[in-house]
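Okay, here's the structure, questions in a sec.
Yeah, one chain of the complex is gone here, protein chain that is, but the others are all in their spots.
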Amino acid sequence: MKTFFPALVAAAGLLLAGVAPAKDITLLNVSYDPTRELYRQVNGAFAAQWKAQHGDSVTIQMSHGGSGKQARSVVDGLSADVVTLALAYDIDAIADHGLLAKDWQKRLPSNASPYTSTIVFLVRKGNPKDIKDWPDLVRPGIQVVTPNPKSSGGARWNFLAAWGYALKQPGGNDDKARAFVRELYGHVPVLDTGARGATNTFVQRGIGDVLIAWENEALLARQELGKDKFEIVVPSLTILAEPPVAVVDANADKHGTRAVAEAYLQFLYSPQGQEIAAKNYYRPRSPEVAARYAGQFPATHTFTIDEVFGDWRQVQAKFFNDGAIFDQLGAGN
Amino acid sequence: MSGRHPSRPWGWPRRLVHLGLILAALVFLMLFLVLPLATVFVEAFRQGVSPYVASIQQPEALSAIRLTLLVAVIAVPLNVVFGVAAAWAMARFDFPGKALLGAFIDLPFSVSPVISGLVYVLLFGAQGWFGPWLDAHGVKIIFAVPGLVLATIFITLPFVARELIPLMQSQGSEEEEAARVLGASGWQMFFRVTLPNIRWGLLYGVLLCNARAMGEFGAVSVVSGHIRGLTTTMPLEVEMRYNEYDYVGAFAVASLLALLALLTLGIKTLLEWRYGDELAHAPGGH
Partner (left out) sequence: MRRRVLPGFGISLGYALAYLGLIVLLPLAALAWKASGIGVRELLHLLSTPRTLAALRLSLGGALLAALVNVAAGLLVGWVLVRYRFPGRRLFDALVDLPFALPTAVAGIALTTLYAPNGWLGGWLAPMGIQVAYTPLGAFVAMVFVGFPFVVRTLQPVLASLERDVEEAAESLGARRWQTFFRVILPMLAPPLLTGFALALARAVGEYGSVIFIAGNIPMRSEIVPLLIVQKLEQFDYAGAAALGVVMLLLSFALLVAVALLQRWSRRWAEHAA
């Protein structure tokens, strides 16, 4: 936080006068909504490490918002050195506009996702509606809160988790999955534009019986807003959410920040970075760190996007483009 | 006011009708205006005074306040100069297309704020008309302070002009013509005759322009980029904190904006009360 002030003054000067700041290195990390707490800690730790190793002080500026909106801003000229978004499709979109290499996802280990999460249910204390698994969400009278998958990257994982669950049931096929998901979204009273908005709606406004959320978001909400008010329910089968990270080549090269930007992302894979991720309720990739936080993350049966759906481009075309399956659900309601 | 007509045998007692109407109006005003305003302050102080003070003193809040002031300090004077020029042309001269010009001046009032932001993205964004050129020359407009200023200027453009045009029309030009006949130069006439005549109306316009400039959300949101501490104005900071479960913080910043709104209304009322005769009541502008 202390680095904010000089950075602000320097940056304000930069913006007004178009002069580059003297020695401090500034990185812009354009991220999605629920990573605020995570990157607040990562940034402090990384800056300290970089200062110790190289002597330069690094200031990392953050921009948070819905994943798709953030990708759009980068395409429109928000000069992010690194992007840390909710799903690969959004970074693909940036790559499509030539700002980074198309094979960006191969440049870092584990699909360029240093941490993962999964989709769980947040219910009110005592689980009054007795929600245990996906089919319970479509029981009569149950209200489900989840954001709009067309505007929220996080919500696309929710949608796909539900679809994948239905698909993988005995005798499951696309038609049955479609019927299940259509019914599920019929139980949604508020379709917020972003994941944070949905959490607010459920937690603060008291709307709905169950919130479909990322595990990290559910754990954080419970932590921040009262352990005695909410419980987390892990469904029998869910999706492995892999939020990816990438250096935006064009911007990093223009700013001359590639080395720092790459080190910043590598730091996420380091033991210290993994530890911070775990503390912020993201599942670490590192087995050692994961073992230490095993109590926090219950075992789950998960499937990945690649296993069930191919890749994100296919997912986008099949489900979320205008006129695709999600829109058809809406039209049928 | 009400005692002049005795109530008639077939009507309700006049006083009762008055009382009923007053009550109905007050209930509406309480429900729709007073209660939302009160909510802001109640929520801001929900956990007491010190969390409130602490959340306003955070660097993000301070930088948001500073940015909001900076944007207003640039946008408002520019719109004042425009407003005076447009009012002078429209109130003192006849020319073809005057009505159309008036409609164009009003246009930003009814353009959805989202569109006001969008148009600048289409112009100056990396994919926009001037994007590549700006990028090649290292000029940043969108996702930086200039973009915020531009969007704010767009949104608040009509305020001063809308206030001055009817005022200057109603005042007429006799004094200015007399000054000219007596040998005053154009600028002398402007500073000694025109400006003193319109000063209160001008102040009034500036006040409303400023309130909107500091409070704009939709347009600014589209062009901001939401870089914490850098391109985040107060209304955006409110939204951001709200999304971080920091409700006290969100309402604390919101309460500053609400105070600004109250201050604006206070000065405005004072102006109307003190200089009501010199102010033209231009409907619809604000």
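Here the chain labels run A and B in written order, and each chain numbers its own residues starting at 1.
By definition in this document, a contact is a pair of C-beta atoms (placed from the backbone, for glycine too) under 8 Å apart; a residue touches a chain by one contact, two chains touch by 3 or more.
These numbers come from a predicted model, not from an experiment.
Participant: Touching the left-out chain: which of B:Leu69, B:Leu123 or B:Leu203?
Facilitator: Answer from the full complex: B:Leu123 touches the omitted chain.
Participant: Out of A:Pro170, A:Gly206 or A:Pro287, which touches the unshown chain?
Facilitator: A:Gly206
Participant: Touching the left-out chain: which of A:Val75, A:Val138, A:Ala195 or A:Ile325?
Facilitator: A:Val75
Participant: Would you mind spotting which of A:Val42, A:Met62, A:Ala80 or A:Ala93 touches the chain that isn't drawn?
Facilitator: Of the candidates A:Val42, A:Met62, A:Ala80 or A:Ala93, A:Ala93 is in touch with the missing chain.
Participant: Spell out, residue by residue, where the missing chain touches chain A.
Facilitator: With respect to the unshown chain, the touching residues of chain A are 66, 68-69, 72, 75, 93, 148, 150-151, 188-193, 201, 204-207, 321-323, 327, 330-331, 333.
Participant: Going by the touch rule given at the top, which residues of chain B touch the chain that is not shown?
Facilitator: Contact residues on chain B toward the absent chain are 1-2, 5, 8, 10-11, 18, 21-22, 24-26, 28-29, 31-37, 39-40, 43, 78, 81-82, 84-86, 88-90, 92-93, 95, 99, 101-116, 118-123, 127-129, 150, 153-154, 157, 173, 176-177, 180-181, 186, 189-190, 208, 211-212, 214-218, 221-222, 234-236, 238-239, 242, 250-251, 254, 257-258, 260-262, 264-266, 268-269, 273, 281, 283-284, 286.
FYI, only the chains that are shown with their structure count from here on.
Participant: Could you give the separation in Å between the centres of chain A and chain B, each centre being the mean of its C-alpha atoms?
Facilitator: Chain centres of chain A and chain B, defined by C-alpha means, are spaced 37 Å apart.
Participant: Which chain A residues qualify as touching chain B in the complex?
Facilitator: 1, 4-5, 7-8, 11-12, 15-16, 18, 28, 33, 36, 61-65, 73, 75-79, 97, 194, 196-197, 199-200, 203-204, 221, 224-225
Participant: Okay, in this complex, where on chain B does chain A touch?
Facilitator: Touching chain A from chain B are residues 58-60, 63, 70, 121, 124-128, 131, 135, 138-140, 142-146, 225-230, 240, 242-245, 247.
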